[in-house]
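And now, chain A:
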Amino acid sequence: MSSIELDSVSKRFGSVEVISELSLTVHSGEFVAFLGPSGCGKSTLLRMIAGLETVDGGEIRIGGERVDNLPPGARGVAMVFQHYALYPHMTVFDNLAFGLKNIGTPTEEIGRRIEEAARILEISHLLKRKPGQLSGGQRQRVAIGRALVKDPKAYLFDEPLSNLDAALRVRTRVELARLHQQTRATTIFVTHDQVEAMTLASRIVVMNARKVEQVGTPMEIYGRPATEFVARFVGSPAMNFLTINLKDRGGFASAVLGDGSVIETDVPINILPSGELRVGLRAEAIRVREDGAIPGKVEVVERLGDRTHAHIRLADGSTLVAEDKGISQVQPGDSVRLAVEGATAHLFDADGLAYHARQ
Partner candidate 1 sequence: MTDVTLSPGKAVAAVKRPTGASIGPRWSNALFVAPYLVFYVVLLVYPLFKGIWMSMLQSDMFDNTSKYAGMANYHRLFNDKIFIGTVWNTVWFVVMTVPVFVAIGLLLALALNSSDRTAAVLRAIFFGTSVLSVTIVTIIWKMMYMPGNGAIASIFKLLGLEPVAFVTSSSLALVAIAICTIWWIIGLPMMLFLAALQQIPGELYEAAALDNASRWRSFWSITLPSIRRTMLVVVIYEIVAQFQLFGQAQLLTQGGPNNASRPIVLFIYEQGFRSWNLGYAAAASEILFLIMAVAALAQFFVSRKRVEE
Partner candidate 2 sequence: MRKLTTALLASLVVTAGASAALAADKTEISVARFFGACEADYGTVTDVTKANGECGIITALINKFNADSKTTVVKPEIVEWPGYDQLTARIRSGEPPVISVMHEAVISDYSSRGLLEPLDDDFAKAGVDVNDMTDAARQGVTKDGKIYAMPFDTHTWLWHINMNLFKQAGLVDSAGKPILPKSTDELMKQAQQFKEKTGKPYFISTLANETAFYTRTFDTLLYQQNVDFFADPNKVNFSSPEAKNALQLLADIFSKDLTTKNQDYAASVSSFAAGEGGVFICGTWLIDTYDQEAKKSGALANGYAVTAFPQIYPGSPRVWADGHSWVLLKQDLTDAQRASAIEFMKFLWDNNYEWSRTGHLPIRKSIINSDQFKNLPHRGDIASLAVNGTALPSAVKRQFSIQEIEGEEVGSAMRGDKPVDQALTDAESRINELLANAK
């Protein structure tokens, strides 16, 4: 397996720069997810690695070899497409064999590899069928199989699960995770679904508006989002944001909410810029408790079984989502009090940059 290095890579569509001087290294054997909303440039980046988009600046190296001038087929990567892109007129076997034949792999070797891949993916009984006769899930497996038989330097997945129904998506996710654990293949996985990124990737590259917002392990992304965008995009429900006034609490910042209540954060005050600040709180950091400091009124209650989310309006009119236990007494219209776990609070400046407690 090989590493993938992007070195100040740029891409323009006409006069619009869609990727600007982006650098990134995917280590050998690593599973990296590109996460972001649609149009953020993540697919473009993946396709640049695959050779399906030209590179307007910078270098791409796979396994140390510069590839950005090589045709897609010469880069030694395999890609699984969102719509599978199986060859409709070929049998499953021929779909898998096509790439191998094109590089002159001996027939027996092709047969052996396909047999093996088919066994792994449990599609051995489908080899004689054509894609049109397969279910969505089966097609997905064939698409993965087509990548697998090539034994590539790296796997590239372009939103491969988005066309599956919910149950199948979860199952396939787990299977992909297992597959990766066993093959330890360098993998880049493009998705707009944070759960997929969180569950599969060893590192996540969060992209927004053609920029990398943050690169980090799933827990870094979740626990220490670099920007307001990351904080909002990752985690469900989305992080609560409240405008605050700052108070020094012995070198740490205390956030004063609109209604006057105070949240004691662990963020050092000396790293904070001047100007407007907001506090970012995940729902699980805000608990409905009788002894809570902040009063509010319940507007909507979402019961998830293991926990309950309560949408609450504070006295100054701002709203947030708080968490309560699974069996919660909270009803819409109730007046409740909220307890905030200040240690997990993040602060954000006017530009959306995040400031966290020291680790």
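Just so it is clear, a contact is a pair of C-beta atoms (placed from the backbone, for glycine too) under 8 Å apart; a residue touches a chain by one contact, two chains touch by 3 or more; residues count from 1.
If you want to know what made the cut, all candidates are chains of the complex that A comes from, given by their letters.
Just so you know, these numbers come straight off a predicted model, no measurement behind them.
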Fill in: Selected partner (touches chain A in the complex), from 1 or 2
1
Fill in: Residues of chain A that touch candidate 1 when the two form their complex
1, 51-54, 70-74, 102-106, 109, 116-117, 119-122, 148, 151-153, 175, 178-179, 182-183
